[in-house]
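Below: one structure in structure tokens.
Every protein chain of the complex appears in place save one, which is left out.
Think of it as A and B in the order they're written, each chain with its own count starting at 1.
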Amino acid sequence: MERTTPDAAAPDTRPGVRASAGLPKALPKLDKREQPAAAREAVFKLRDVRVTYGGVAAVEEVTFDLLENEITAFIGPSGCGKSTLIRCLNRMNDLVPSARVAGTVLYHDQDLYAGDVDPVQVRKRIGMVFQKPNPFPKSIYENIAFGPRVLGMKGDMDEIVEGALRKGALWDEVKDRLKTNAFGMSGGQQQRLCIARTMAVEPDVILMDEPCSALDPISTGAIEELMLDLKRNYSIVIVTHNMQQAARVSDRTAFFNVDKLEEGKRVGKLVEFAPTEKIFTKPDDIRTEEYVTGKFG
Amino acid sequence: MAVAESAITRKVVERASGGQRTRDLLFRLSLLLCLFIAVLFLGVLLVDVVIDGAGFLSPHFVTSYPSRLTPDTSGVRSALLGTLYLMVLCGLFIVPVGVAAAVYLEEYADPTRWYNRLVEVNIQNLASVPSVVYGILGLAFIVRGPVDVWGLGEGQPTLLAGALTLGLLVLPVVIIVSREAIRAVPPSIREGSLALGATKWQTLWKQVLPGSIAGIATGVILALSRAIGETAPLILVGAGAFQLFDPKVDGPFSAMPIQIFNNVTESKPIFQELAAAAILVLLILLLLMNSAAIYLRNRYETKW
Partner (left out) sequence: MTEQRLQFQRQLADLELSALGGLDLVCEQLDRVIEALEHQDVELAQIVVADDDRLDGRYLEVHQGILSLLALQAPVAGDLRLVAALLHLIKHVERMGDQCVNVAKLIPLSGHEPPVQQEILSKTVQMGQFARAEVVQCKRSFAERDVQMAEDLLTRDVTVNRLNREIFRLAIEAGDDADVREWAMIMTLVARAFERIGDNAVDIGEQTAFVVTGLFREFSDASTAAARS
């Protein structure tokens, strides 16, 4: 007789056997559930990127493609260079005099660090939201209007402000007090204001460096929901210490680890870059496994 | 981890011992005593000045010229106008120069370069150089010598020279205070601005300076309050006293401290009273300026 497996349709009614739903015949293989990402274009292509501060490498050997309309998470222990790397993507590292970026960073196949590239234009198209909400000490309206004004954007400022606040899921809450000082808002609202401010200049990519670490769980939830909504039209990269957050919101995750070199020096390296589901169910690298299960870090 | 129980911790709150309380009280009393002594001197001075000079205070006093010959109708007009003009000119000089220097040092200077470090160290030193030295500096370089003040005044002392000399005197203070105000603007504001695509210049002009303006203004007013009372540099630069004319920017001038000094050195007692009255006028002016500084700070300061 063939080996039989109870199938879901016919409940087992033999005496002594507790009535229960049968096990499905076979689970779909995990790797088949990944959709090929060939359809999506790469927003960033990094090849062998290395960042040094005053000659000392902070992170190196970074090679991967970040895809459009996805949320990519950078995770890893402290000092692994994930914040350093994300700041390379919009040339914020230019502000640190001792920082040098080697390797190739391509944005839509254009070299971001080419000599004739204007960092101001880069930052217009690639926006950034920081860990601690940093609204300007001005009114909500002025906060949003600042970016478009300095960039000389044309258009009705009122409309631009409203549009940005709507995209930032803030319009309904603040539409009656646009002229009040932004400092009067709660932490979560301030962070959404910072996101809306970034969107006012019409970027293509939004970088987020631990955007929720200074917020309470409810504000965090609101921002995560906003992220999931935004990814339809923008590409998002998020650095996070919170693995559950990375698991909840991101499509793809990059795990960075700290390598200890001789003389007590440490350098960050990209260990694994894969769809988030894979990282959290069956990572390839043992170091990734140990990090996500909390065995270190 | 069990919290160890011990006999000592059984009492939740213990009263301070008698000796402890006496020591506390003595300490507080000694602090109050020190404060009292300091205030006492100030109080004595004020009372003395008020007793001597209050009699002469009147609108007439402020609008008439000082006179050696007719002390009863003497006033402080030329000196007061001189002081006011000096303050305005001084302010016009120190604000752009001081703020620009502060901006350079805070935003653009690479602190690892030797020349920047040299400047940093010396600003502190300059703030404590005796004012008479600034007077000599002013005489040598502004009134005469290489930086002859545009040939103005034809060898005569000029108000402009006095203003510039006083400006140099208080410039280090302005730079220091402006730097503090600029530094108080958190880097996150700059980062936020730059991340939106603003240039460094736009960030400075539209975010950093507006955010530090209250601090800078307060600093400038306090610097001017200091300058208002400086006598030595003005003497060396050629300020006069008992002038019977209004001062001109490119001509001879007087100032309150000079006038007070000259009044005091006169022999007749009435001049002491005139001096006291002039001191009161100066004090009132100082009070107004400091109040303005406090008001500005409280009203416009950004609490980060």
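As a working rule, contacts are C-beta pairs under 8 Å (C-beta built on N, C-alpha and C of every residue); 3 or more make two chains touch, one makes a residue touch a chain.
Just so it is clear, the model here is predicted, and its values are computed rather than measured.
The shown chains contacted by the absent chain are A, with contact judged over the whole complex. Where subunit A meets the omitted chain, the residues involved are 1-5, 14-18, 20, 23, 25-27, 29-31, 243-244, 247, 279-283, 288-289, 292-296.
Definition applied: only the chains that are shown with their structure count from here on.
Our note on geometry: subunit A versus subunit B, Cα centroid distance of 51 Å, whole angstroms. By the touch criterion given at the top, residues 90, 92, 95, 97, 120-121, 123-124, 127-128, 130, 132, 134-137, 146-147, 150-151, 183, 194, 197-198, 201 of subunit A touch subunit B in their complex. Against subunit A, the residues of subunit B that register as touching in their complex are 110, 186, 188-189, 191-199, 202, 206-207, 211, 302-304.
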